[in-house]
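Excluded from the complex is one protein chain; the other protein chains are retained at their positions.
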Amino acid sequence: MIRLQIAIQLDYEVSATGSDFVFNIHAAQTARQHVLDEQLTLSQPVAYRVENEPSSGNRLLRFSAPPGQLQVNYRATLDVHHFIGSPELIPEVPVAKLPPEALVYIYPSRYCPSDRLHQLAMREFGSRWQGYSRVQSICDWVRERTTFASNTSTSQTSALDTLLDQTGVCRDFAHLMIALCRAINIPARFATGIDYGADPALGPTDFHAYVEVYLGDRWYMFDPSGTAIPMGFMRFGIGRDAADTAFATIFGSVKTHAPVIDIQAIAGADGRLRQPFHCGRALSTDG
Amino acid sequence: MIRLQIAIQLDYEVSATGSDFVFNIHAAQTARQHVLDEQLTLSQPVAYRVENEPSSGNRLLRFSAPPGQLQVNYRATLDVHHFIGSPELIPEVPVAKLPPEALVYIYPSRYCPSDRLHQLAMREFGSRWQGYSRVQSICDWVRERTTFASNTSTSQTSALDTLLDQTGVCRDFAHLMIALCRAINIPARFATGIDYGADPALGPTDFHAYVEVYLGDRWYMFDPSGTAIPMGFMRFGIGRDAADTAFATIFGSVKTHAPVIDIQAIAGADGRLRQPFHCGRALSTDG
Amino acid sequence: MIRLQIAIQLDYEVSATGSDFVFNIHAAQTARQHVLDEQLTLSQPVAYRVENEPSSGNRLLRFSAPPGQLQVNYRATLDVHHFIGSPELIPEVPVAKLPPEALVYIYPSRYCPSDRLHQLAMREFGSRWQGYSRVQSICDWVRERTTFASNTSTSQTSALDTLLDQTGVCRDFAHLMIALCRAINIPARFATGIDYGADPALGPTDFHAYVEVYLGDRWYMFDPSGTAIPMGFMRFGIGRDAADTAFATIFGSVKTHAPVIDIQAIAGADGRLRQPFHCGRALSTDG
Partner (left out) sequence: MIRLQIAIQLDYEVSATGSDFVFNIHAAQTARQHVLDEQLTLSQPVAYRVENEPSSGNRLLRFSAPPGQLQVNYRATLDVHHFIGSPELIPEVPVAKLPPEALVYIYPSRYCPSDRLHQLAMREFGSRWQGYSRVQSICDWVRERTTFASNTSTSQTSALDTLLDQTGVCRDFAHLMIALCRAINIPARFATGIDYGADPALGPTDFHAYVEVYLGDRWYMFDPSGTAIPMGFMRFGIGRDAADTAFATIFGSVKTHAPVIDIQAIAGADGRLRQPFHCGRALSTDG
């Protein structure tokens, strides 16, 4: 069990016509991620609601903001109870055995057009031993070929672009890994959190995107960008790709400032501090 | 209320290694679509299951088939209770008021990259009166610009291709209309059924794809291909686009024959035959 | 006749491994563009050569530069003798009558994939009166739909992107217009020069890209970006699109500064200053 304390500060300047916001910055509440306490503060007295998006369980914060400065603060303390498995014992699941809720994650999506990558994925990974290690090899392949570089991709960059340009940020690494997994019928989905443990040389603590792959009987975490420590990940949302898993979707003209984000491992109820570390085992925060 | 009787016959030759199948050819069971009776027959004694895909409610037929001939027969009788609205009274829903389950249908998907179409959709439809009539004008625009022609599109054809090539089949019309709606933040989804009332000159009765758009307080049907009679539509599945709403997804090498499909309006319990007809009102089969 | 005096200053920092340069910043020498004098200065004592690219006649400046600061200065005085035609008298040329050297300009190229735009161009322009006015209507259509905005496009932006995004710089306007012309078999090519008369609000005097279309018996100039005064254009190069008509192609790692460019109309031999102006007639500088 890892206890994490997070703090997010988002600053906007809403233009004259006002804007509607949909955030996914509330920590997910799952069987393995317990939110102990959380606090949301808006700098403007707007009526907001927090709703569950039914297909994903993502918690959406929604409101309409009038013109002017807007600051959103979210703080939470949460316990992450990892399931820890042995990579060599975790098999892939034949399509015929996949649970129905995993099936949608083998289909192509906006940024993960896996139908275009079938031949390439078969060539690179088709003959590998099937199981967790094959997915790890996809993760390694993406990481090895792709250079992390800010401002090299846009909101239109798909996995095909990242395959060719070989550069991107965490979301691009995730899209490419997801697309390759789906291309050989392995369910893979997009997950969002915070880049716990990231090298400060890459910039301040930030939101993060990583991958969950369905293996054995659950979803396991992979971090193809390799920039952070997966054991320190907490989850905001899951989805097919960045299209349905954005931290913030804004309708209207808004000036956005860089987010200020903090994440710390803190001592648990027993007073012990368990620090996330790079570990070679298979991690899942799925139910 | 319309009572429909449908019959589907699908023929395959499964190659030596066997194949896994996922079908979505069971009539959806919704508040407005009652399945009175249904019957599934497989020509081989395979164990199958019918599962609900949780995010869509689609009913998935799944099984593994051994090599050899395979025939799938599905027959059903169902009552469709339409909600019928007055187009001029049906408003669009501001993003801030959309129910959370409708939100995912404003995001781009594999075949409906609506993020690429924002400027074009704003130019064409941005200044129109908002409401059902604006969506109808999108439907008409797609139909007017696009020619129905078999074998002009492939499994990789997206709404952008259809916009440029101006030709396609029902699925392509649907993708383009969906992408244009989403581009201006109107939730739109892909629905599958049978092309009731289609002109025989276009070929034998076939599966059909159409569009559902969230307006007022429910999803309304639109048929941008204009090839069939929406009042005669029954629903198999709904989804973001053809990627997650396929009639059949086949894993393994299979030779496929053309489906043999029949749909008839039949007399209801009161002995009256209510025949679907082209009607200028707004139709919904959503709960 | 317009006499123009141009001055170009380009500054680079060549990295440790040195770089090869190919410039196309020498004024073209054609039957209608006479270079009276010109002067090239390089801040480093490198051996350079100026060569004619045979298929285009473009004059290419080529050299290898060692590491360090590099400044390239080019100055020229030239007379442009326009052919001035009456738009209403200039016909399109049937494909069968096109001279062989114009044929290549009806084929698709990297940034002008006209094969993808045939249907759209036919719908928009197919039934218009054929002649200069149809080409003008393509030019107007592009200008009306597209917003000039710096840094909205990249070196990968094609005419299809500009069609969708409806924003770009002069090169993007030119690509879209060229692609639409070729899509209906009208030869169109990319031309480069300086944006004489551009609104200073768009930034300092800069390189410019415009379009030449083969009509009647020669190539006529069009400026779809509408940012400058065509009568003040001088020509560096022509080509199929920006791929083969770059001002500078650099092989190796180089830091590039913004160019400093000046263009002035000056008095001719007779002491008279003829100032370029926006004129409604058809202009050609083609031989």
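Letters are used for the chains, namely A, B and C, taken in the order the chains are written, and counting of residues starts over at 1 for each.
Throughout what follows, contacts are C-beta pairs under 8 Å (C-beta built on N, C-alpha and C of every residue); 3 or more make two chains touch, one makes a residue touch a chain.
Predicted, not measured: the structure shown is a model, and the values here were computed from it.
Displayed chains that the missing chain touches over the full complex: A, C (touch as defined at the top).
Set against the missing chain, the residues C:54, C:200 or C:280 yield one that touches it, C:54. Check C:45, C:100 or C:200 against the missing chain and you find that the one touching it is C:100. Among A:120, A:229 or A:248, only A:120 touches the chain that is left out of the view.
In the full complex, the hidden chain is touched by subunit C at residues 20, 22, 51-56, 60, 62-64, 94-96, 100-101, 103-104, 107-110, 113, 115-116, 155-156, 185, 240, 243-244, 251. Residues 116-117, 119-120, 123, 145, 160, 163-167 of subunit A touch the missing chain (whole complex, contact as defined above).
As a working rule, only the chains that are shown with their structure count from here on.
If you take subunit A and subunit B together, no chain is in touch with both. In terms of the distance between Cα centroids, subunit A is separated most widely from C. Chain centres here are Cα means. That of subunit A falls 31 Å from that of subunit B. Separating the CA-averaged centres of subunit A and subunit C is a span of 46 Å. We define each chain's centre as the mean of its Cα atoms; on that basis subunit B and subunit C are separated by 48 Å. In subunit A, no residue touches two or more other chains.
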